[in-house]
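Of the protein chains in this complex, one is absent; all others appear in place.
Now for chain A:
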Amino acid sequence: MTELPPGAALAEMPGFSAPAWDEAHRLAELRSYGILDTPPERDFDEVVQFAAQLCAAPIAVVNLIDQDRQFFKAEIGLSLRETPLDVSICAHAILQPDLFVVPDTTRDPRFAANPLVTGAPHLRFYAGALLETAEGLPLGTLCVLDYVARPEGLTPEQAFGLQILARQVMAQLELRRALAMREASERRFRVLADAMPQMVWSTLPDGSHDYYNARWYEFTGVPFGSTDGAGWNGMFHPDDQARAWARWRHSLESGEPYEIEYRLRRADGVYRWTLGRALPVRDAEGRIERWFGTCTDIEDIKATEDALRRSEERLRLALSAAEMVGTFIWDVRADRIAADPGFARLFSVAPEALAAGVSIAALEPAVHPEDALRLRARIRAALQGERGFEAEYRLRQRDGGLRWVVARGRCEGDAAGQVSELRGVIMDITERKLAEEGQELLARELSHRIKNIFTVIGGMISLSSSGATPEVRGFAQVLRRRLQALAVAHDYVRPEAAGAAPGGGTTLRGLLATLLAPYGGEESGRLRLMGDDVPVGVKAATSLALILHELATNAAKYGALSREAGHVAITLERRGERLGLTWQERGGPEVAGPPERRGFGTILAERGSLQLGGRVAQDWDRAGLTLRLEVPLARLAG
């Protein structure tokens, strides 16, 4: 069989019947024992010595059949560690069950041409007991050989003994493999454990620690091995030690998983919140063999959680404080509005229903009918591009009452720019609304009274002059008109409904238009109002009203407005922080010059503009009076 090339697979060798196993599987199994190419060992050497003695044979071998060679783990009488497979007798033996005996190799066609038979060492007798795994895979043989043929073969005792020894070799191999596997497994575990970001430890069943991974030592900074046994407990914050110990004892006694949060001392002395967990590893009978545990630094997570919890708590408190606020998310396309209990309460809907989500239609009945249209319009506007949403409306309550609310929200769009959600808050503003209404009522009542007082004074002036001389009656009329101008100005700048901007949005042009209305206003074409508009406040309004009233009455009596063709141009011009007002009369009677006596109007204009921090100049041109007034904008708004 020398003609076979080295490396030919055993099963493919001619003359071999097909084995019951897969050769690749057998080889993998053989290698798993880690025995190939290992040096001689006493355990195996003693076996071959004993086999040789038992069988009175000069040669005995523990022979393992590799892919293309046979390796001798132990041998006596050969002084070889391996030979090629093509000269192997054992390669045949492993195809036979139990014991394979060749009484005379020269008479067996399988071996007669074997160079070990035909030449040195002239092997004539062979007996091999199979080395077989529990699975039934043959790894090799324990065999004895002789230089002389033994037609009688082995005695029954020898045959039995050889098989017993073969099984001992197998047991030895199994033991080796089990130990190697365990070592590898432990090695793997340590590598794995050391690579973990967590601290890993293990204990014996009684709870005493016998292992910590590298991370533990790195984190705690303690010397290697110093926390074995029960030393770990000292690493905990004093306030946590008793609790952790009790919990650990409980797990040890009950076998229940261990889980606890405690503060663990880091190498720098800082205690960090740590999550400790451990699970028992049980044997086949359910007895605890070991405990494996981990410690995870959760300080940062805990800090984040705390912050989040506090923030949520604050939000919840804020929302529930006055039971005045609710939040909602409306999935526009699905028409599901989901909201919190605050929202549910305001809409008189079961909180569970709103937590799950309802359609907008389910909420509409709560909205006051007078506000429903306006609310819908606002929602539509928000959905159609405004994005921002704000609406004030009334909600009908279960008790029949009404609550004013303001809803504010924002539309969220999808990637395509389509509105997908409208999220927002709703706030009960009933108290504010009532206060505003009260304030408005008060303001209205006050305004009403002031107007009545003006009316009474006006009546009093007229009645006081009733029956008097025409001069006195004329004077009373003038006085009454001045009073009227004051009243008009006062009414114009009166505090508007609460909530309006200071000054109520009143402007100088608005005031002038109101004051000059009795003179025909702008429609008459005789009064023209031009230029910049500026805000005007209560104080300035009354002064200006009196000044303008005098100008207008004088114009009507003696100036431009006393003639059909006459007209007045009033020009307003902002000059930095000041406002210039020009009153120019044209088309009236020719003006001879400044009046000899300073009239009430002039005095009022001078004093009034002074009081407003401004100045006045009058130009008595022949064509008509031009009055220029300049007042700081800030004082005008006051």
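Everything that follows uses one rule, which is that contacts are C-beta pairs under 8 Å (C-beta built on N, C-alpha and C of every residue); 3 or more make two chains touch, one makes a residue touch a chain; residues count from 1.
As a convention for this text, contacts and distances are computed from a predicted model.
Trainee: For the chain that is missing from this picture, which UniProt protein name fits: "Spermidine/putrescine import ATP-binding protein PotA", "Na+/solute symporter (Ssf family) protein", "Response regulator" or "ABC polar amino acid transporter, inner membrane subunit"?
Mentor: "Response regulator"
Trainee: Which one, A:Arg247, A:Lys451 or A:Arg628, makes contact with the chain that was left out?
Mentor: Considering all chains, including the one not shown, the answer is A:Lys451.
Trainee: Where the complex has a chain not shown, which of A:Leu116, A:Ile288, A:Leu483 or A:Ala623 is the residue touching it?
Mentor: From the options A:Leu116, A:Ile288, A:Leu483 or A:Ala623, the contact with the absent chain belongs to A:Leu483.
Trainee: With respect to the chain omitted from the figure, which of A:Leu442, A:Met460 or A:Ile603 is a touching residue?
Mentor: Within the whole complex, the residue contacting the unshown chain is A:Met460.
Trainee: Take the complete complex as the reference. Which residues in chain A touch the chain that isn't displayed?
Mentor: Interface residues of chain A facing the absent chain: 444, 447-449, 451-452, 454-460, 462-463, 466, 480-481, 483-484, 487, 491, 518.
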